[in-house]
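The chains shown are only part of the set, and none of them has been moved.
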Amino acid sequence: MYGFEAISAHNGWAMAITGVLIVMAGLAILAFVISQLHKVATLLESGFNKQPNQTSEIKARPQASAVPKPPVLDLGEARRHLEPLTAGLGDSFELQHLYKLANSSALPHVHLLIRSLREAGVIIPAGDGRFTWQH
Amino acid sequence: MELFIQFLTNTGYYLADFRHVIMLIVGSVFIYLAIAKEYEPLLLLPIGFGILVGNIPFFKGFGLGIYEPNSVLYYLYFGVTSGIYPSIVFLGLGAMADFSSLLATPKLMLLGAAAQMGIYFTFLCALALGFLPKEAASIGIIGGADGPTSIFLTAKLAPHLIGPIAIAAYSYMALIPLIQPPIMRLLTTRNERRIHMPEMRTVSRTEKLIFPAAGLILSCFLAPASIPLLGTFFFGNLMKESGVVNRLAQTARTTIIDTATIFLGLTVGASTQADVFLTTKSVGIFFLGAVAFSIATASGVLFGKIMNLFSKEKINPLLGAAGVSAVPGSAREVHMVGLKADPTNYLLMHAVACNSSGVIGSAICAGILWSFLVK
């Protein structure tokens, strides 16, 4: 069976038209929702912005409770304290993560510390802007 | 001695006939295009070599062929017939995709929708040519210009056509630079091609984070059957945009998609065994594939012109051609044609937006057709 006959026989017209309508409708709805998204976004921003503050207060908290502890600047010891923190991040990690963890573990002068670990080559690049521990 | 004879009668040299030769040449051409012309090499090279592998004549019932259970190729091919590879490829594509331009100019989505008309038009043509409905739907989806989507739907509706449909889909995607530009020029005036698109607004991280969830729910509530494709697609994109699971997103857009691509291409190629591939159906499929791509391009462009009739803020109708996705080929063609008309006219980002919606659009169409014809 061929031609229009075949099409009608298999209910082709209905399927084609319905199909077109549905995909049009679907993407139109999606397009509309997207166009409204920035409004929803602004509403939610607050929610997502909680994170920075909250982490920053984490930073604040231990900083407060931490009495400056010079000996930590001995890199060997520093590493022994930091390395376990990064275990969870896989074998390579981004410095900002290490920084967050280090802070939450209340080590003093974290910035200074990590930088010196970098300079001492204890923390080495692992490509893609990630780093790993020198073995 | 008779052992020797018997062995020789099982060698390819003895079993080969002209059809194998034809297919070996086809495979070599694919490889040549991939390497010398760099047409979609990530797809054409594996498929081309797969065609070679699949068309080495062998003694059937031996446990070697891709259609013989327990053969290695059979198991690797299972990822195609089950729809797993397409689903995984979409995971990786999602983890690569950047929807900012789409989020900035949502109305371009309509162009992505319009380009899908090619699917249904081809579906009707295929019926008219005497294909069964399930076959016709699988052929129509070629117009979506999405390899994995075509393979997925065909695997569900007409698995015996996976080979020809996949080959047709990927061939025409590789030929986009030859197919689309003439159609675009034919259907647009120079002035239309010169229309500049407005600068895009910057999109907030929150929007990018909400989109995958919203997109999944809206698309799949409408066409639940597109879950296997859009579910992983939006999941991959959320992993990428979230920024909290970088190692997963990274793996998804590298190893995972690469592995799926390798075995998808190799086995799809190998599924084109001469005896199942060289049929009149395949000829029809290739003819209809060309129709599909052309109509899809045309309907996208024309819809763009229609939109201009009703909205005062004119859009460049060329963008409609990017609605067929064929990522990122068509977007680049649109960009080039636009530049030809006006060297200061940068359509690329907007074209990419149409591309993305084209991907979503044809995945939805696959869901629709599947649910129409599954029963």
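When the chains are written out, they are named A and B in that same order, and each has its own residue count from 1.
The definition used in the following text is that a residue touches a chain if its C-beta (ideal position, glycine included) is under 8 Å from a C-beta of that chain, and two chains touch if they have at least 3 such contacts.
This structure is a prediction, so every number in the text was calculated from the model and none was measured.
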Hey, what stoichiometry does the whole file give for these chains? A x3, B x3
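Basically, only the chains that are shown with their structure count from here on.
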Any idea how many Å lie between the Cα centroids of subunit A and subunit B? 30
Of all residues in subunit A, those that touch subunit B in their complex: 1-4, 6-7, 10, 12-13, 15-20, 22-35, 37-38, 40-41, 44-45, 48, 90, 94, 128
Give the list of subunit B residues in touch with subunit A in this complex. 102-103, 106-107, 109-110, 112-114, 116-117, 119-121, 123-124, 127-130, 132-133, 136, 203-207, 209-211, 214-215, 218-219, 222-223, 246-247, 250, 357, 360-361, 364-365, 368-369, 372
